[in-house]
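Heads up, one of the protein chains got dropped from this complex, but the rest are sitting where they should.
For subunit A:
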């Protein structure tokens, strides 16, 4: 959000002072023009937004638009089946100049600082002063006499003065500040603000500083500083926009001493780098400055003049007009597209066959200047129209197409989209479209995070009605069917687990009443001894060195000495992705983490230091080696050379969709509440899901797990993405492989209401508990609920969240502590992925919670080998000293 500058590298590394926070950390709203400004700039990741307006008769009457519409040829045709005007907003850059001048005022006694700007806009100078003897870089209110008319004091530290044109003909908006150099003022600080866009113009991400006394310490932001150069970047506030124009200017402020060699060198060096030089040497007003001794230093003030280029992003409204008519001669549908956007506009377009709006390339002919783009879309350059500065194209299509999809590419490589989605023009059943369309229009603008999931739900909904109404189902996309089948499978599995167990209420664990007596050490795969402390022995980057096993081996005794009893190693199999979560040949254990022999060595060393080792096993999906005869990748190679029967499938033994990843993505999105963007669907088709209902698959997997136990020496499992298949199978696998400890990753989204996390997360933890239940308690599960609640509780000091309605811990640990593996971060949530990062700076509070509570705590590698290390070690020893185990009664921390 903060204005981004590219000049940080250029800054003096000896900077001592940070800019004053209260000034520079402006309230975010003023930065975010799209939220509080009347000119919507952008929303989300999309540069251009547009207000949904459909047919002409509902277009808000606005004179300019009406005029434009009237000008479009197409709007007058009679045979038009469908017509739509899409108003679009795009960003146009306007360049201008901005100057700072310091000179003597007319009476030659006082001095005058003039700031001017040539760009149109409502410019405000936001400024303050610092006094001699001020120690920090605090701003202060300037004396009354200094304030030009029209100034408004902002709290006790700043003044806002509007820039005005002195006369109508002037190019520059100006503001003049008169001051007396004899005063105690050490420097004038300012930033420039454009009220119209809410943009702030700063100097290197800080305020501009005009020193009036030369001994001031250089914060790196002095205008006309003695280092002899300055770099200014007009960073503006479009959320994802970094201004590329950089201006710099040269010395204009003459100082008595010579610039040092280093300064000059630096100057030369940078001038090569800088993109744009508009340096203007000021007329060297070598006015010798009166040396009016103030307290201790000479004040040698010199006039200067600096000019910088300034770039402002202006939102410009344009219209894209689409009309559909049927050609009476050919019976074809003609889509006529016109826009008044200047410059070369390329329409990136395609057609779709159904509501799923999957892009397809229609049959030729295409308009002139059309190219095929990656077999997915067509690109047509709009041809300029004879009249006005408009351009357009005609697309002739066969009538069976369902809709026409397009986005616009402008000449500056920006894309214009429809609410982060494609523009959509219905071609079929146009007469009844308004209702349908209205529905899509009414989809809330504000909750963007939900739109993706809602989209899926809508697709499912459409499909379901399609199924039951037996409409032309062939046109429904297979993918959506598959996802529905998966959804159905999940629901059925849920229903099954409940019916089967016939437990209608939450299984509340009977906790041992006596705290002092250690429970008899009975090892079960769900809990280990009950005194386990888990270390996640890798992060998302661990594969990079290619010798992680060896690196970890060196740390084995260290990790053990910190008090960890179990270590979770990265997925060991050959994998399509370097991190190991896209397994291919399950029996090939040479991975980016090291060779099978290195792995064995590592496991041996870990055993030697008394730790148990968990293998990360991915049972949900597996990447194929070969394509089947239909070209689908579902024939596996390696020792487990399954054929496509092993793959969960469409009917329903034929599924080649990696639904699990979608679910995971949804979970992540859900947890983010509002930040996620619609992901490209392509990523989700990566690996076939394994059909665990196939006897031979289960048999092979059991054999494989047994082999891992025996061959490698793994003691247990961390089960990847167990949401993807039924917990009952996990039970089967665990009973067959007899692990010492097993924990499953069941990750879905917590409940939120209006973006606020609900206090009651019972349904979330119930889902996890249900899974554990389905495994018959043979596996624990990561306590995602607790992590989520800790996020909110610690980030916002909402400690009331840490107790549920019954006064118990609100996560899984409150219901089934012995099976809850508590954690605050893992390779997905944190590390370099950061899908759902624990609130920064609160990590130790999080560990204090999980390491003093029942459940089996897991500590993330990155935290162990960080500055948290000693604190984590002492928390572990506190846990051990007090004999806290996974079934301990609550220890309520006071204070």
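Please note the rule applied: a residue touches a chain if its C-beta (ideal position, glycine included) is under 8 Å from a C-beta of that chain, and two chains touch if they have at least 3 such contacts; residues count from 1.
Operating definition for what follows: contacts and distances are computed from a predicted model.
> Could you check which of "Origin of replication complex subunit 4", "Beta-amylase", "RecA family profile 1 domain-containing protein" or "TRASH domain-containing protein" matches the UniProt name for the chain that's left out?
Answer from the UniProt record of the missing subunit chain: "Beta-amylase".
> Touching the absent chain in the whole complex: find that residue among A:355, A:616, A:745 or A:862.
Reading the full complex, the residue touching the unseen chain is A:355.
> Using the document's definition of touch, tell me which of A:140, A:160, A:344 or A:487 contacts the absent chain.
Per the contact definition at the top, the residue touching the missing chain is A:487.
> Among A:726, A:741 or A:782, which one is in touch with the chain left out?
Reading the full complex, the residue touching the unseen chain is A:726.
> So one chain is hidden, and I want to know which residue out of A:140, A:748, A:828 or A:871 touches that hidden chain in the complete assembly.
Reading the full complex, the residue touching the unseen chain is A:748.
> Who touches the missing chain here, A:165, A:500 or A:544?
A:500
> Considering the whole complex rather than only what is displayed, give the residues of subunit A touching the chain that is not shown.
These residues touch the chain not displayed: 355, 428-433, 435-436, 439, 453, 456-458, 460-462, 464-474, 484-485, 487-489, 491-496, 498-500, 502, 504, 651-653, 663, 666-667, 669-670, 693, 726, 728, 748-749, 766.
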